[in-house]
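For this view, one protein chain was removed and the others were kept in their places.
We call the chains A, B and C, going by the order they appear; numbering starts again at 1 in every chain.
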Amino acid sequence: MEFERPLAELEDKLASLKRVDLTDQPELAAEIAELEAEIGRIRETLYTGLTPWERVQIARHPERPKTDDYLASLFTDVVELHGDRLFGDDEAMFAGFGTLRGRRVAVLGHRKGKNTHENVRRNFGSSHPEGFRKAERLMHLADRFGLPIVTFLDTAGAYPGIEDEDRGQALAIAGCLAALSRVRVPVVVTAIGEGGSGGALAIGFGDRLIMLENAYYSVISPEMCATILHKDARRANEASACLQLTAADLLRRGLADEVVPEPLGGAHTDPPAVIEAIGDALDAALVSLAGISREALVVARYERLRAIGEFTGE
Amino acid sequence: MEFERPLAELEDKLASLKRVDLTDQPELAAEIAELEAEIGRIRETLYTGLTPWERVQIARHPERPKTDDYLASLFTDVVELHGDRLFGDDEAMFAGFGTLRGRRVAVLGHRKGKNTHENVRRNFGSSHPEGFRKAERLMHLADRFGLPIVTFLDTAGAYPGIEDEDRGQALAIAGCLAALSRVRVPVVVTAIGEGGSGGALAIGFGDRLIMLENAYYSVISPEMCATILHKDARRANEASACLQLTAADLLRRGLADEVVPEPLGGAHTDPPAVIEAIGDALDAALVSLAGISREALVVARYERLRAIGEFTGE
Amino acid sequence: MPISDWFKAREQRRYTAPTTTVSVADVPDGVWVRCEGCKRTLYMGDLERSEMVCPSCGKHHDITAPERLALLIDEGTFAEMDADLSSGDPLDFTSGKAYADQVVAAQERTGLPEAIVTGTASIGGHRVVIGVMDFRFIGASMGSAVGEKIARAFEMAATLRHPLVMVTASGGARMQEGMLSLMQMAKTSAAAARLAEMRVPYVAVLTNPTMGGVTASFATLADVIIAEPGALIGFAGPRLVEQTIRKSLPKGFQTAEALLEHGMIDMVVDRRELASTLALVLGYLQPGDE
Partner (left out) sequence: MPISDWFKAREQRRYTAPTTTVSVADVPDGVWVRCEGCKRTLYMGDLERSEMVCPSCGKHHDITAPERLALLIDEGTFAEMDADLSSGDPLDFTSGKAYADQVVAAQERTGLPEAIVTGTASIGGHRVVIGVMDFRFIGASMGSAVGEKIARAFEMAATLRHPLVMVTASGGARMQEGMLSLMQMAKTSAAAARLAEMRVPYVAVLTNPTMGGVTASFATLADVIIAEPGALIGFAGPRLVEQTIRKSLPKGFQTAEALLEHGMIDMVVDRRELASTLALVLGYLQPGDE
């Protein structure tokens, strides 16, 4: 990633130094040690003081763990359900059942691919209306049979295509919002990467919101915000900061309930640890919601949503 | 229509006789009188002893009053609702609200056109999945807001196209059947022309079934039945008789509640009278259902359906 | 043979060589059959051991209702319901082959009283009500008796609050019972809708072929819809569609795989994994609160 370049240069230098035979040039040993210390300091500074835009880039890192990775590592007995029963099956949206540490749940998740082939099939994680309608179908199933809902957010947004508009992208998203607000089962949302606008929100609110440290969740993409404000998408850096889209921002505002830390450099540097940490957070959230009655859950979720917003007057 | 040909020939002869100047040939007056009497006798025989296949032909007569005619004559304050909110609006299916003699109801009806242009737009009255999904949407609306449902059947059947199959024709019909069986409002069905198979049934059962004398309602088209049985669609005449598809047949079996008589020759010979008679029957049916509680309606409709069928064993 | 006897004779059971899709080759004792999928000659014993799925090409050959039950349910758990229900001839339908004769012939050929077998059973330890249609019986078309057995199965599931599993195969409504058959679509759909209102799960398994009035009623009203690979599933028959649109049908039209792509079914499951998949799905579908 762009902001990692100074670090990468030092690391390259270190690597070449290490290739030298130290028996010929013993004075290099000290230089190497110093360089290693320097790299450690820079790494620390670089990743602890990440700007929002840098976090957005980490959230988009191609090696970052994806919905599929969480499904594979955290869940047993996974059953994928396909189709909206209306028009198609959208591979950009996972819908199904799974068992998380012994607990049966319904799972929804945006689905980016691991490679170009998968990404083409999955439209790079941007759902068509069929994906949202499949998600809504699963919400109703979960509600009928008392399965808690766990969702994984990782999308740049709903796909803005001609056919998507013609087939009611807006209505499909609205349908999810209405359904998710009324399901009488616990809903736990995890933001694991990108949280782009309405396409993320469609499966992106509930009784708990857990965010990875470098996940972002935003009303608009930084690039489009910059385009609107400055007619210059390259000012996304600045826009990212204005939008308050980081996990820390959401936690501070009470929109997120918990931020799960990532290793230095981002989740992709140690996927197993990050996935396990999300598993712990999910499990704890589900435990905390397990005793609440169906009616109380819906009332509490409604009140949670109703409380969001800052305005003047009363 | 084919079976009317002998009558038509006599009527032609009568017409030519009447063009003759009787002052020259006074002996013709007696001949004319006799011919008129003969025509009356034939007409009486022809139309009172109609075969099922002849009734099917009358039910398909292009001049027969259609859903649009009933809408225009019987209802005031008609509001048409469009669209399935998913993919399209199907003009082969009318959905909306109307007021019948002061009573507000939801209206569904198969819609044939009056001319080629209309028929192309309306696919000759054969619905696509969108038509059934629009109908299902209206059923739910009527249920939510306590509007009795009145339906008009007049379709050769659901359209058997490639795209229709791909977009779930079967599921769309099944959705209507499920919804119509559970709506907590009165449902009165009128069979005014063709009642072709699943496409008719989708809006074709309820708490009362009123049939016009020459309307038919059948599990399969006579032509397709003949093709299956005899590999010869021209034996539809024979198949029509076997299928017991006339209004009288349905009344006898308890599937229809009432048969509204048509004038000699069929409904197209006096549309206003037929439409008014259907209005009377509809009104009476709605009155008879008006006092029943929502729960009792659904239970009674379920029991009505459950009682249908003749088999051995218990 | 009644189902109960059939289960007793389970040790001796043999799959029916399904003449519709597998042609018994002219080798002694019908021991060799030819797969219509890959045209290879297979040893019937091998085909049986892989549940009538061709070990070579994966083609799923049609199987009978008793064979299906034996594959799906936990041994010894099946209790048949409504075994004495069978078709009358309400329309005295004699055009073509007389309907009454067809019924008797089907009963003799299949050993079944009707085109569907229903009962209570367990699948992977999950108590269910189950119905399995048998295409050999007048194309498993749905007349009064079939509709009645289906409606009763839904009602039994409602009463017991056990999930319902329906394994379908059907040419559609049974035209020889006229409007009584068409109304079975409404009757079975009403029973399915009532069960759904009660939050009792319903899983459908669509097998080859499931068409017409069955697809357009209870079969597709399930919470989860599974289909077997290659199964023909649709509303209108392919020949009617072809005649109507006057062009040839696209490859794979109305197959389970096409329906999956068009979003109409949840999954396509190999027969050899069907029982375990059903058990897995049933584990998630516990009846909800009323």
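Operating definition for what follows: a contact is a pair of C-beta atoms (placed from the backbone, for glycine too) under 8 Å apart; a residue touches a chain by one contact, two chains touch by 3 or more.
On a predicted model such as this, the values are computed, not experimentally measured, just so you know.
J.: Where does the absent chain make contact, in terms of the chains shown?
T.: Displayed chains contacted by the hidden chain, ordered by label: A, B.
J.: Touch as defined at the start, partner being the missing chain; which of A:Arg41, A:His140 or A:Arg182 qualifies?
T.: In the complete complex, the chain left out is touched by residue A:Arg182.
J.: Pick from A:Pro26, A:Gly49, A:Gly102 or A:Gly313: which residue touches the chain that isn't shown?
T.: Residue touching the chain left out of view: A:Gly313.
J.: Can you tell me which of B:Lys18, B:His82, B:Arg101 or B:Lys114 touches the chain that was removed from the display?
T.: Reading the full complex, the residue touching the unseen chain is B:His82.
J.: Tell me which of B:Arg41, B:Arg101, B:Lys114 or B:Arg144 is the one touching the absent chain.
T.: Residue touching the absent chain, from the options given: B:Arg144.
J.: For subunit B, which positions touch the chain that isn't shown here?
T.: Against the left-out chain, subunit B lists 77, 79-89, 97, 104, 106, 130, 134, 141, 143-147, 294.
J.: Can you list where subunit A touches the absent chain?
T.: Interface with the chain not displayed, on the subunit A side: 158-162, 164-171, 173-175, 177-182, 197-198, 201, 205, 217-220, 224-225, 228-230, 238-239, 242-245, 249-250, 253, 255, 301-302, 305-306, 308-314.
In the analysis below, only the chains that are shown with their structure count from here on.
J.: Work out the mean Cα position per chain and let me know which chain is farthest from subunit C.
T.: A
J.: Where the centre of all protein Cα atoms falls, which chain's Cα centre is nearest to that point?
T.: Minimum centroid-to-centroid distance belongs to C.
J.: Using mean CA coordinates as chain centres, what's the subunit B-subunit C distance in Å?
T.: 34
J.: Please list all residues of subunit A that touch 2 or more other chains.
T.: Correct list: 85-87.
J.: So which bits of subunit C are touching at least two other chains?
T.: Residues 196, 220, 262-264 of subunit C each touch two or more of the other chains.
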